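What you see is the complex with one protein chain gone and the rest in place.
What follows is chain A.
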């Protein structure tokens, strides 16, 4: 299954710390050599300050090796640096916990001023440089793997500095990463939205920079979107949102996906498939278009499944792809949670499309297409019919499903339309009548005026 693994591609756009969960997951799935993954982890840690973790892994790699000297040394350095930094910010942290300050900070969330900072400066003698030190400290703590402290500190930092601070973006990114790593999805969800706003608001960015920011954003958002209950909806909205509204302007994030990271199509496709169908008839069409456009840049069973189903109408192919999909989903960090949901919805998609095209279908064939037994398929269809999501009957003697005819005769359409029309016209007429009445006084006045005027004219003549 290694061919469909996206970790290498995704990893490029993640923070180091965010890659750990992915690697952890890969170790579990056993598709790659364990040694290699460990080595990768070790290399990854080389640039962080999580020495203990690194030592652990080192021991796993070289089981009977000594602890390397430089790591021990590194640890000592880190500890000393840590104390140094924490001392620098201690006054600030002490000050903030006081009730007064907390109130001020809370207050400032609503107004964009330097009030809180001024207050702190006055009462506790907190310098601006100390706030900057707070940022450095938070960053360091994050590097050490203490995400919860990092998140708190970054939150505090954000509250204290104005929104155009030069570290603001990093702060937002850091906060998001910390929340993700602590798996606090609700907070992460909020952070994500704030981050998105911040990216879009700042217009002074160069297009290239903007592209980078967006690419990172859509990658990081995967963590949140596939873990937060509202996430998948938002994911679809993010990429195909503006496409469904009538505006002609192209979606910036969809653009980013197409330019920089077509491999994310997998997640988009999965999200669209899983999402309730009724709502996003058009998103599906849009998605299929994008998949076709990018088919040379990225294809995997999931996109191919949609392509088979909606471009070639090759149901056998679709079913084949669906089988492949299971394997892909089970080995994907983000998608593993929704495999069953995906399969169910995909099956429904096939069935629905099939029904729209066909007049009558044998159950055996349907069962084969849907990748289930005949009995099971029949039960499934019966359920669908019962839930009124399908207008069909089963002829169990012949073993076929007969669809109800859905076509409207022109006669009917004409009637439908005109009936509607009649009502609307009447409403219109009534309304204008009403309008005329309300304006009657005014118009009467006007006509009187006009008459008065005309009566004057002859006199002048």
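The criterion applied here is as follows: contacts are C-beta pairs under 8 Å (C-beta built on N, C-alpha and C of every residue); 3 or more make two chains touch, one makes a residue touch a chain; residues count from 1.
Here, contacts and distances are computed from a predicted model.
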Chain excluded from display, named as in UniProt, from "PCI domain-containing protein", "Trafficking protein particle complex 8", "ER membrane protein complex subunit 1" or "Ribosomal protein S5 domain 2-type protein": "PCI domain-containing protein"
Given the contact definition stated above, which residue among A:230, A:359, A:379 or A:393 touches the chain not shown here? A:359
What residues on chain A make contact with the chain left out of this view? 259, 296-297, 310, 312-314, 353, 356-362, 365, 400, 403, 405, 407-411, 413-414, 417-418, 420-421, 423-425, 427-428, 431-432, 435
